[in-house]
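For this depiction, one protein chain was excluded, whereas all remaining protein chains were kept in their positions.
Per-chain residue numbering starts at 1, and chain names A, B and C are given in the order in which the chains are listed.
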Amino acid sequence: MKTKTILMAAGLVLASSAAYAASWTGGDDLPTNPLACDATPGEVVAKPYDGGVPTNAPDRNGKKITVVDVPKLIGVGYFSATTKGQAEAAKELGNVDVKTDGPTKANIDEQITFIDNYVTSGVDGILFAANDPVAIAPVLKKALAAGINVVGYDANSTPDARQWFVNQAEFNGVAKSLVDNLAKEIGEDSAFAIVTSTFTTPNQARWIAEMAAYAAKCHPKLEFLETVEAQEDNVLSFNQATTLINKHGDKLKGIVGMTSVATPAAAEAVTQSGLCGKVAVVGLATPNAMKPYVEKDCVKSVVLWNPVDLGYAAIYVLRAAADGTLKPGDTSVKAGKLGELKVVNGSEILLGSPFVFDKSNIGQFDF
Amino acid sequence: MSFETATVRRSASTGFAARTFATYGQEFIILACIVVLFVAVGLIAPRFISPTNLTTIFVGNAYIAVAAIGMSMVIISGHIDVSVGSLIGVLATISGTLAVSGYPVWFAWLAPVIVGMVVTSFIGVLVAYVRIPSIVVTLGMLSILKGGLISVTGGAWITNLPPDYLIAQFRLFGIPSPVWFMIFLTAVAAMFMRYTAFGRSIYAIGGNGEAARVAGIPVERTTVTIFAIHGLFAGIAAVLFATQLQVIQSTVPPNLELTVITASVVGGVSILGGTGTVVGSTLAAILFAAIGSSLIFLNVSAYWLRAVQGLLILATVLADMARRHRIG
Amino acid sequence: MTLSLRSFMRHEAVLGILLVLVLFVLAQQSDKFFTTANILNQGRLMTEIGLIALPMTFVIITGGIDLSVGSILGLCAILLGVFWQNLGLPLPAAMALAVCVGALAGLVNGLIITRFKVPPLIATLATLALYRGLAEGISQARSVRGYPEWFFVLGQGEVLGVPTQLWILIVFAIGAAAILGLTTFGRATYAVGANETAARFSGINVDRTKLLIYTASGLVSGIAAVIFVSRVSTTRSDMGTGVELDVITAVVLGGTSIFGGRGTIIGTVIGLILVQALKNGLALSGVKGDGTIVVIGVVLIFAILASNLFSRNGDG
Partner (left out) sequence: MTDTGRTAKPMTATPASSAETAPPLVELRNTSKTFSGIKVLKNVGFDVRPGEVHALLGENGAGKSTLIKILSGFHTPDEGGEIRVNGRPVSFSSPRDARKAGIATVYQELLLFPDMTVAENIFIGHAPRAGMGALDWNEMRRRARALLDDLDSHDLDVDARVGGLSVANRQRVEIAKALSQDARLLIMDEPTASLADADVRRLLDVVRRLRERGVAIIYISHRMPEIFALADRVTVLRDGALIGTKDIEEVDDASLVSMMVGRSIDQLFPKVVVPIGAPVLELRKVSFKDEVQDISLTLRAGEILGIAGLVGSGRTELALTIFGITPATSGEILLNGRPVTIRSPQQARDLGIAYVPEDRGLQGLVKPQTIRENVSMALLDRISKGSIVDRVKESALARDAIARFGIRARGPEQRAGQLSGGNQQKVVLAKWVSTNPKVLIMDEPTRGIDVGAKSEIHALMCKLAGEGLAVIMISSELPEVLGMSDRIMVMNGGRMVRTFDRSEATPDVVGAAMTHAGASHAGGAA
């Protein structure tokens, strides 16, 4: 009897919170800022510098610095690409010693521990891609307090916890690019579904939220079916995408992959189901994984910034911050082969607009 | 005495059907679950039981089913391997690396199987001869394999796999090869477990290790062999896993070891050793795939997917416990 | 007396020597390792794992296992946020309630194990999925942030120069050691693990003992969740993923027999410190994370191997 009551109570907890399910599963609740439907660039509001400043940083101008890069997780193609870019930039500069180290799963706790250890061991600079913007803040502030230069890339922290953030593309820009490409391929009246890693991954959640806002504004007839989770696991992503195809049949015209794992898996699912050309796949992905599908015309376009460039830029920004050549209030920074990069949003350095890979250019990239 | 008499009487009157049920009770429950699921969800969403979706379900967890065969043997013998997920990740990477490095395709298929057997034999030696509990050895091995893999590969994906390497995409009579592998290996393993002296000695070791020794079964050697067989299946599973898509992630698939162990135990393998069959674990792997698929078809909010899976596992286990109490 | 005590402490002694050795080598590798700031900071980082490892020691001594602790941690963290933000409860009440839910989750584990006689490994394997699923379902993938400043005292503050949560860990560890070593309950725990039937026939309430231990396991996971949230200032449903393996590694490394009946809190604490020292010291010496994982795996196997060899020599 007692047992039953407790089990029922547990069930109630379950049921009581089942009430609210957002229409676009996977999004977060933060305010969205959809771009205009045409090509008008987003309004750039001049904002004063809102990043942090390292305390009592030694003069590192021109001196050799040791930098550690702590991405969200190691062992995924995306972050091996950023590592590659970092190594490239470090080699060009000649006075930066960089290594990548991080957790094997995208886990906030482990990431914090890694950074903490490097703060203790006394590096000159830290690069990070945050698993959680708030959770990572205290340890980054600690690094700043220890006089370490801190620069983020890919996934931001709260601004005051780091000096600069290299923004690969703004969330609303990515969302617009994805939705526009999708609408172009499948038509306005069609239905699509999303395959993401997990609902809790902040970048993905943000993009989905922005996509929802942008689609509502500019492509109101586009029908969103559902979002499925597939971890960072390509076989699971493949199974989930195949099941989506089986479930919706002809109705499903497009699949959006939110991660560089999910997109090739979705393309594979479409290929193995023999639906090339009938079901479109758009999404974020690295070129190498997508080449077979793009070359076979199964996938028309892949959206992504170039993660090699992202890592490359991050090293240049860090070097500039360490040298003191990039100071609060500056409006641009030189980044080697990438040229001048703009400072936006107070303390963010914009890499550029998201890049669209297609059959004509995908062969030129190798990452 | 009354209990005793009842047992004797009942077993004296047991026919073939009853004997079969006593051995395969859990398997029938899971089979029933699968059938009920197919029928119920099929009524609501007819596409669920379309041939293509059924194929997806059967293919989806085929590599898990194959890995669960070896895992079942390990668990029946009274041990466990929590490193199997990492091992499959490592073996898939080895296989893919060989395939893109110009080695013959058969070698890329064979190498992971052999390496898998070597690694698990080593685990077996530590367990059987050095007498370290298997959960400790494999917990350590989990770390070693996972860390080692990332150290070596740095997480770079393996792309440009040669098309004739992708064995999991081959079809025979229109059915993808993983399904054939799953069916064939399950059948062979089930026969092996039932009809060979070695197969029976797996149960003997798990049921009563001391008695097995007295019965002249070389317990240590058998244990190492069981682990080696487990490595064999892990190797095959790794090849199926690696060749399913055109890229290999060269990381450890998240939570794979838990999925494989869950398939084994839900399939009726007693975690205490001594009982269970490999048919059950295969059915359980199919059931999991079917559950995952059905949740998408039933529009269960994806947020609740894992909660529902947990509840279903719990329900299956409780049903099994109820059945065991009834049989006594 | 001496013989039994010797065999009992043998693993802890081997481990203690290993720890000293490791600390010595690591201190040679980096001068940052043996600094007060670093040591205290490591204490902060290992608190959650350390807290959960205490009841886990009890669980494993009874011959059981609790794989759901990481999921309970995630569930409690989410509920802390939901109670506070969505239901508008005062934060202290939300904290208390979240811990209560942890205890409830542990109690459910205990009931499944004792009432329905489901082996602990399977029962908690199922609730591992269930509780994580609840956390995901309830949170709908939303993070809860913006906790008041005083709340961070727990996870980021200091008392008398020592991280707040390290005090909590110390108090809990001493408490757990006392309960296990000195009380009737501790005795019952060992007896249940060494021979459940004999314990039952001796008038020990086996089911109640197990129920209390699993409930405590859930409760402490809830406390760890609150500390965790306070330390990282945010709430996410994937918190605590994989914690169970870290906890079990520490406990097993500490000499608690996976078959039950044997183990000490001191051993667990040494095991914890050893793992944390390795993670930290190797990082400071420039070894990367994946290398550290490999080392921990090797140490785990080696430590159990060494203590096996020693005890075999001793017993003849």
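The rule is simple: contacts are C-beta pairs under 8 Å (C-beta built on N, C-alpha and C of every residue); 3 or more make two chains touch, one makes a residue touch a chain.
Since this is a predicted model, take the numbers as computed values, not measurements.
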item	value
Among shown chains, those touching the left-out chain	B, C
Which residue of C:13, C:27, C:40 or C:194 touches the chain not shown here	C:194
Omitted-chain contact residue, chosen from B:43, B:130, B:188 or B:211	B:211
Touch list for chain B against the chain that is not drawn	1-5, 7-9, 11-12, 14, 19, 22, 191, 194-197, 200-201, 203-204, 207-208, 210-218, 274-275, 328
Residues of chain C in contact with the chain not shown	1-5, 178, 182-188, 190-191, 194-195, 197-205, 261-262, 315-316
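Here is the rule we use: only the chains that are shown with their structure count from here on.
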item	value
Label of the chain whose CA centroid is most distant from the centroid of chain B	A
Whole-Å separation of chain centres (CA-atom averages), chain A against chain C	33
Chain C, residues touching no fewer than two other chains	134, 136-137, 139-141, 288-290, 293
Residues within chain B bordering two or more other chains	146-147, 149-150, 301, 303-305, 307
Residue numbers on chain B that touch chain A, as the complex places them	45, 47-48, 50, 52-53, 56, 60, 63, 146-147, 149-150, 153-157, 159, 169, 241, 244-247, 249-255, 289, 292-293, 296-297, 299, 301-305, 307
Of all residues in chain A, those that touch chain B in their complex	14, 18, 21, 25, 74-77, 79-80, 83, 104-105, 199, 226-229, 231-236, 238-240, 242-244, 246-247, 249, 261, 264-265, 268, 272-273, 286, 288-289, 291-292
Residues of chain B that touch chain C when the two form their complex	82, 126, 130-133, 135-137, 139-144, 146-151, 258, 261-262, 265-266, 270-272, 301, 303-311, 313-314, 317-318, 321, 325
